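Of the protein chains in this complex, one is absent; all others appear in place.
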Amino acid sequence: MNLEPHQVLTPEGVHTGPAAPDVGTVRARYEALVEARLYDRKASALQRQGRLATYAPYEGQEAAQVGAVAPLASRDWLVASYRDAAAMRFHGYPWKNLLLTRMGDERGGHPPEGVKALPPSVTVGGHMIHAVGIAWADKLLGTDAVALTMFGDGATSVGDFHEAMNFAGVYRTPTVFLCQNNGWAISMPRSRQTASETIAQKAVAYGFPGKVVDGNDVLAVEEAVTEAVTRARAGEGPMLIEALTYRIHGHTTADDHGRYRVEEEVEIWRARDPLERVRLWLDGQDAWDDGWQAELEDRASRRIEAAVAEAESLVSFTAGEIFDATYREPTAPLRLQRSRAERASE
Amino acid sequence: MNLEPHQVLTPEGVHTGPAAPDVGTVRARYEALVEARLYDRKASALQRQGRLATYAPYEGQEAAQVGAVAPLASRDWLVASYRDAAAMRFHGYPWKNLLLTRMGDERGGHPPEGVKALPPSVTVGGHMIHAVGIAWADKLLGTDAVALTMFGDGATSVGDFHEAMNFAGVYRTPTVFLCQNNGWAISMPRSRQTASETIAQKAVAYGFPGKVVDGNDVLAVEEAVTEAVTRARAGEGPMLIEALTYRIHGHTTADDHGRYRVEEEVEIWRARDPLERVRLWLDGQDAWDDGWQAELEDRASRRIEAAVAEAESLVSFTAGEIFDATYREPTAPLRLQRSRAERASE
Amino acid sequence: MSVMTMAQALNSALDVALSDPRVVVIGEDIGTTGGVFRITDGLAEKHGAERVIDTPVAESGIVGAAFGMAVAGMRPIVEMQFMGFSYPAYDQVISHVARIRNRSRNRFTAPMVIRLPYGAGIGAAEHHSESTEAIYTHIPGLKVVVASTPENAKGLLLAALDDPDPVIYMEPIRLYRAARGEVPGGRYMTPIGSAVVEQGGTDVSLVSYGAMMRETREAAGRLADEGVSAEIIDVRTLVPLDADTIVASVAKTGRAVIIHEAPLTGGYGAEIVAIVQERALYSLRAPVQRVTGWDVVVPLRLAERHYMPSATRIVSAARRTLEG
Partner (left out) sequence: MSVMTMAQALNSALDVALSDPRVVVIGEDIGTTGGVFRITDGLAEKHGAERVIDTPVAESGIVGAAFGMAVAGMRPIVEMQFMGFSYPAYDQVISHVARIRNRSRNRFTAPMVIRLPYGAGIGAAEHHSESTEAIYTHIPGLKVVVASTPENAKGLLLAALDDPDPVIYMEPIRLYRAARGEVPGGRYMTPIGSAVVEQGGTDVSLVSYGAMMRETREAAGRLADEGVSAEIIDVRTLVPLDADTIVASVAKTGRAVIIHEAPLTGGYGAEIVAIVQERALYSLRAPVQRVTGWDVVVPLRLAERHYMPSATRIVSAARRTLEG
């Protein structure tokens, strides 16, 4: 198993791979990266204003997320975590929904029909096996859809990660495991999370391939996931990808990361910014300028602001409505409780 | 990682290692193997007579069990499973206790003071982490004791196995993980239990060494465990050993293994009998004869029969006694229930 | 109609269920060997090993994978070998199976059945005799049913599978072979959410479910010999509870004994008592009695009989209500 991180663009924007990237594709990825970053900043700002409850910022991880879902078709499933808003958005799960959940509205968990993505997992580690079950169903139902699950370095310590990986190996389900190793699980550094040198090598335990990629290199992530998706679709089973990246801010807006890590470490990773290297490369191809940047930012901001406005326009829950989603048909005890709750809220 | 099974004695009793084994030691191991086999047969017979509830026979795995505990000091802990009666016995847990549990008497779970072995685990997979905690405590308390945990190939699929291995790796606890890969987990063949080629390679996921040994070769198992115990005692952390072996009989006395495996497979493994190769080697050293064999069997039988007699002589539980081991001091609700139960049983 | 054991009735229900291509049965040792209790005997052969799926030892993985399948449009039926082995899967059940409907405000659902062989009385090893329904009945989003006869075992299982929401399906181990009775062929359903008055009576209501129905019926017989007319209610569905049937019975008799083998404290019997006193307090002529397992781990074979509620204990409890 080759555990050298796969890289296509260096932090300086130098292309290192064999075939030159397609400018149009890279511009599309760059646009997504810009929108991802703007959303993340907007969400953090909203939280500071008390308009979101808490928020888990992903700045620094945009490339891993955009690169992860780029290879997916709309029939493929995404089963991701609380920090994966950008990945979800670019698999079709609206910003509006992601905002609603963060505002404390369950309706955020109800994406439009046709969007194949589960609401983001809040518990750590329990959701990866869902992507195994979904992929397995796709296989049994005879479709060629795959399921991509995204999780952090911390999640790999959970028992359910093991059971998910093992099932995927045994049943060769078309599941892609993408770990965003961002160096930390709240205050726990990666080095104390597990004694293995890499996360990718854990695939050895399950009889399928693992791969390390530069997670701040959107093209490298996209290449690795494309390979994994292609294998999975062809019936060759699962793959584990470890994307090396970093979260630039605290674990959530409630976290003070100064308590457990030094600013120098953050600086090292700022220098590996996932947007900048793409911009530099595009610039080198004469495919980037300030005007286009402004245009991108403007377009993205408008989309994000529209989502915020829409989310905030939704009225709040009535007491009765909290009973609407426990069973398809309300049971007799719940009907009784509902009427009591409605009375109490009058 | 070298995944070739380590072997010291071939099935034909030919010694393959560098240094010649010590005859006295081998005779002692042989005596244990003989006693282990007789106990297993006795227990199966008792079960057929209705004197035990069910029983999980280990015939074929005697070498793995005797070899596993031979390197342990009495201050070391053993945390084993339902099929590990021989290992437990040779770590000091009396046959009598093992029988009592199988008779349906909780007092079997109470070994004499000083015996460092937990009652055998009935659930699959949950106990390995206990050996991590125990070893960790030993480390924190400043003793140099180690903990050996024994489990099957099936148990490696359980999430708790993963968490145990990961903790052991991270905290470098003096824990030895010994997997008796006996080819089957009830009706599930090893090949369908996990897609990894070996169990030993799973150690790669946790950053410590794994090793495969011929589990029917008592000297090979003993060597491997000695190495692991020595490392652990020296503070070098855990190790995973996969002992390749086979259970000759059904999963338990209630299992019909003809439903899921062919007799030819059993025959192959009978030819690799763990006792016979030791006998052959000793014979080659003029250190075995029929008379000694008879003597061994006689001594072992007498020990086993005494244990059976002692276990069967214990009177049954009274209704009140079932309340004696829930809390150290019976709580008020339990005192009330106890008196009701005693009244009901009159 | 044919006479079957409960085990055979369940096998028949699963066979019928598997005629729906969305259905898979998944669990440990259920394929080649037909399960520890042979409930799935012959089904893998008939419907294929891809649909009657043998798994590695990993209860959480089984439930989690089945959850994924259910979300993706299948109808998985999970077999846990014993209720006592379902705890590693508890997080999956409570955090995901029970909640995806609420989490997604009805966008995603996990219609699936989790079969839990439960209960003591056969002198089994530790962990093999659990009756921990209370850890499921408290969880919003789950339904919980308990079979007590071959006929309702099949009918409830098919109803559970037909239900749009996840159902915890408890099977009394002790009755697998002991309970025999007429079972209709083909597909039929026993409604979820309705208790049944098995025998009318006027003096005391005996309310139970699952394996304990046997002792309950025996107790009713003995009470009849003493001239006491007991009404027998088989709760069948714990969640959602058919409180009306129970309350109506107690309102009539004025006395009730609730029987289950789970430990007393926090057992489901407490919920039934709470509802009865809430809705029929003024009809109560004596405190509702609970006859249950004690607050100890179910003993192994030697002492198990001291733990299990017996007909004798039920009769004494009923007498206490009559004296009260």
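We call the chains A, B and C, going by the order they appear; numbering starts again at 1 in every chain.
The definition used in the following text is that contacts are C-beta pairs under 8 Å (C-beta built on N, C-alpha and C of every residue); 3 or more make two chains touch, one makes a residue touch a chain.
Predicted model only: the values in this text are computed from it and were never measured.
Shown chains touched by the hidden one, complex as a whole: A, B, C. Summary of contacts with the chain left out: across C:103, C:174 or C:301, the touching residue is C:103.
Of the listed positions C:47, C:75, C:214 or C:290, the one in contact with the omitted chain in the full complex is C:290. Although one chain is not drawn, the whole complex shows that of B:21, B:111 or B:238 it is B:111 that touches it. Per the touch definition above, the residue from B:144, B:236, B:324 or B:342 contacting the chain not shown is B:324. On the side of chain A, touch with the chain left out of the figure occurs at residues 53-54, 82, 101, 103-106, 122-126, 154-155, 157-160, 185-188, 192-194, 255-256, 259-260, 316-319, 321-323, 325-326, 333-334, 337-338, 341, 344-345. Residues of chain B that touch the chain left out of view are 77, 79, 106-107, 109-111, 118-119, 123, 126-127, 129-138, 140-141, 147, 159-160, 163-164, 166-167, 170, 324-329, 331-334. Within the entire complex, the positions of chain C that touch the omitted partner chain are 60, 84, 87-88, 90-91, 94-95, 98-99, 102-103, 126-127, 132, 134-135, 137-138, 140-141, 239, 241, 262-263, 265-271, 273-274, 277-279, 281, 284, 286-290, 294-297, 324.
The rule is short, and it goes like this: only the chains that are shown with their structure count from here on.
Greatest centre-to-centre distance from chain B is found for A, with centres as Cα means. If you average the CA atoms of chain A and of chain C, the two centres end up 40 Å from each other. One finds 44 Å separating the Cα centroids of chain A and chain B. In chain B, the residues that touch at least two other chains are 157-160, 192-194. Within chain C, contacts with two or more other chains are made by residues 55-56, 58, 60-61, 88.
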